[in-house]
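Dropping a structure here in structure tokens format, bear with me for questions.
Left out: one protein chain. Kept in place: all the others.
Each chain carries a letter (A, B and C) given by its place in the written order, and its residues are counted from 1.
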């Protein structure tokens, strides 16, 4: 951390800053400029201390963090990319992993039909929402436990892992019993009570980026999940909130190379929630693979016009089939397979 | 809702839209323009149906919502401003209600000293965090149940209501037993599991605006709390995420007149979390009252330099005292009292 | 346009709205709901009238635009994609057009060396800044007219078109005499004086997206350029301002399919200015082509460490060569060539 003292800061004020740094066990180096004093705080753990601890002291003009606030999710902590095994499917390796299925499980027929189709097209994992976070209390809230049972049937009938969202701490154990990956939604990225509970599991967790979270905040939330020893965390970019109103969220394509540079965790992309419209899903999906994403999370519905949720962003089964062919070509162009 | 059909949409496609509208019980009026057909969907409950239900149909170019997606929180539902009684303190009336206290309860001594001081200065409610949402798992997480007991002592010793944050559904009952107002933090504004649980209580709830929530989304979240008959919901603007980096969050001052126009719920402002720096708190606090806010939530600490959390945004007791004098003058200038 | 009247609006107020619509030559259809009156304003030119013209009338609650505010740039005006000829190079056709070169022309040696190299690697157009918009008045402002002469030498020596930026109306004629494409920078996207002057030319214009412009505003700015009959307008996505601070600007990858859906104009992508760092340029460049961009604008410098401007986002010549090989594979994967 770098502390810039105000012009005219007294020696006592500088000493106070130095003492506080020592109290945290950090070393200090003083840069006595002609106009201002700058104090450099040294140590490998400065990321754990808030900048406020220094900014609040008298005579301090600004505090700048040099070290990142996250640690366990960083490349410096773990220099090689993590490969995560999900019931036999490797995420973060050479294969680009496609997770596909309906936004919400609406019936056994709908789920089984979709699961069969996406598996045939090459999807490696089936998605399906059981508990749904809805912005309005008057909307369909999911089939809940019944949906979980149908997902179990998908696993046994089609021999394919499943992913579903966990909304709150009450259902963690229930969902962990049935799903191969537990998904934390964008609106829960900083639901710390939920993150702490999940950190005690040893299940793969998919952590969606919050809709206005910086990449540093996202990786700090991942640290919560990694803090108790669980190593199987997968990141999912799903678009962020901007002023642009032609899409639901603006997919941050740059997050892929940024995450690859600063973190060892695999990153996949959800083009469906970002776009909010099926017409934009193929372009974004192809872009994500070209940019280096390790997988995709795509919504597919046998009849989007009748979908209870998010039909507009769902691909039909024939559209998904066509897209998979295109995605394979892109994956090969960047030296990967689907 | 207004459905714009594509140029060249067929009669069958238009009929399909009309049928779907009828299936929801809505009436329809067709506008057959020279170039395009526009379908107006009429009915007082169109806000409950997602635009996607129509956007997904073939031949539809765009769907525009005219009615707001929220209902119970709207002025159209309840035309007069709601006044909310919190253990004898009225929020939303002529008095501007100041809630003040430490970000986190750190010790009985710290809490009692602050509570006594802010009450003497004219604060009507004492705030103090027991369970703290922290962006890093390595940071201080609050004194939890011990802090609740200290808050109860504040109530009995100083005869003043207290407000504290509820982080997750597990602690709802515990906190409801001790606090006069339960606060839902910005990161939980769309934690629907938590909102649903809270909606079953009859306690006053303070709902902070999510850090990238639109006002419409905020009022829709308020609908969750109001859906089961609880009427005592207070809104709290605390700044939104923008590109500006000189403050922690950009306080959206316009939200005050917008909320007053479209909702009957009282709105208060938290200048401390928005600013992130004590130096900006007084200006924002004064602006909020001048703009018509019904109250403020301000962080005060007897010794901000030693605060375990957010010391930089906390006012000292003398600074708070000085600010209260200024706030009184502003309140009078807009025809209110503190 | 759809006018929602307030509850309780009088017949006179509705009549007033209707009269105003008629005064613009529009037709009107009334939707007399049980709770509210909704007035639909019909006509193919409603995009030309501001919503304020109705919103300001008494009894009006809201005005919603159904038609887009732009016209000449829209697919409805010109249904087939425009292909733009730039001195023999077609933009918007099957070939993905790579424009490459230094951010600023710094010397004849630097420019010629870069131009030769990028042409050998397959670039179709050479870029080079002569007049530079700098955020600080103390920074290098470009070689100006001398740079234009060097660009002319590139054209004659290497038989390749050149693109350079025009900063203000004073230099429009001078630059138009030398350059094949005139570039309008992001900060000038709504410099209407400049746009109007350029609309009188018949030169190809590249219009960068403003750093906080919506796609609708961008296409409306394109309407300025198209208004006098110039048809050769090329759009360039270069990232928008968001809260994310790990990149200079967040490239809006979704703008590619959105533009393709609503406009006939070709769209290229500038990964260099978005990323702000050479390490992210390849991922974004590949993503752009996969998403359907018609070209790229990339900064290349023979020695980025000595660049006077934006060295950090410039590729070295060997890095550019390597990237071109990868881009070719991606282009083929989406059925195009470079």
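One rule holds for everything that comes next: a residue touches a chain if its C-beta (ideal position, glycine included) is under 8 Å from a C-beta of that chain, and two chains touch if they have at least 3 such contacts.
In this text the structure is predicted, and so the values were computed from the model without any measurement.
Asks: Where the complex has a chain not shown, which of C:14, C:150 or C:211 is the residue touching it?
Replies: C:211
Asks: Any idea which of C:30, C:112, C:152 or C:169 touches the chain not displayed?
Replies: C:169
Asks: For the chain left off this view, which of A:15, A:76 or A:228 is in contact with it?
Replies: In the complete complex, the chain left out is touched by residue A:76.
Asks: Which listed residue, C:53, C:112 or C:176, touches the chain dropped from view?
Replies: Residue touching the chain left out of view: C:53.
Asks: For review purposes, identify every residue of chain A that touches the missing chain, sorted by number.
Replies: The list for chain A reads 2, 4, 7, 27, 29, 31, 33-35, 38, 40, 42-44, 62, 64, 66-67, 76, 241-243, 245.
Asks: Could you list which residues of chain B touch the chain missing from the display?
Replies: Per the touch rule, chain B residues meeting the hidden chain are 212, 214-216, 240, 242-247, 250-258, 260-262, 274-275, 279-280, 282-284, 286-292, 326, 329-330, 332-334.
Asks: Since one chain has been left out of the picture, which residues of chain C touch it in the full complex?
Replies: 48, 50, 52-53, 55-57, 69-70, 133-139, 167-170, 187-188, 190-196, 199, 211-212, 217, 220-221, 223-224, 227, 241, 277, 304-305, 307, 309-313
Criterion: only the chains that are shown with their structure count from here on.
Asks: If I average the CA coordinates per chain, which chain comes out farthest from chain C?
Replies: Of all chains, B has its centre farthest from that of chain C.
Asks: Give, as an integer number of Å, the spacing between the C-alpha centres of chain C and chain B.
Replies: Centre-to-centre distance between chain B and chain C: 38 Å.
Asks: I'd like the Å distance between the centres of chain A and chain C, where a centre is the mean of that chain's Cα atoms.
Replies: Between these chains, centre-to-centre, one finds 31 Å.
Asks: Residue numbers in chain C touching 2 or more other chains?
Replies: 242-243, 245 - these are the residues of chain C that touch more than one other chain.
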